[in-house]
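The structure follows.
Shown here: the complex without one of its protein chains, the others still in place.
Now for chain A:
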Amino acid sequence: MFHIYCPYCEEHREEEEFRPKGQAHIVRPKDPEACSDEEWGDYLFFRDNPRGIHHELWVHAVGCRKFFNVTRHTVTYEILETYKMGEQPRITAESLASGETQGNVQVAGGGQQTVSGSNAAVEAVKGEQA
């Protein structure tokens, strides 16, 4: 069971209150009519589907009903950070590969069956919003 920090409610809530909605940061083409079939098909259907760090949309379906973003590892399922719509992730596959730690974020090794939000990551994001 995930324990997810909703950046709008500013609380950890159980997974069942939320619904995952797929890859985040997909930008709708500004002028769909001008898109080629390839561009429009790529926008609608093609996804990164990485094995590793994934930025995704979730909705707090039975809570505040707001959409927000989650950075999660797709093998360990560890939630590394949650952040509001319109914000950019602090943790990315690139930042982890280059060994950068952002703020106080420590990225734990995975492997647990049940993973809750990494408190350090959440606190860092929360601190930034405050």
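Annotations
The rule is simple: contacts are C-beta pairs under 8 Å (C-beta built on N, C-alpha and C of every residue); 3 or more make two chains touch, one makes a residue touch a chain; residues count from 1.
Simple rule for what comes next: contacts and distances are computed from a predicted model.
Per UniProt, the protein behind the absent chain is "Sarcosine oxidase subunit beta"; the candidates were "Osmoprotectant transport system permease protein", "Cytochrome c1", "Sarcosine oxidase subunit beta" or "Urea ABC transporter substrate-binding protein". Not every partner is drawn; the one left out touches chain A at residues 1-2, 15-16, 19-20, 22-23, 37-38, 40-42, 44-51, 54, 56, 72, 74-77, 113-114.
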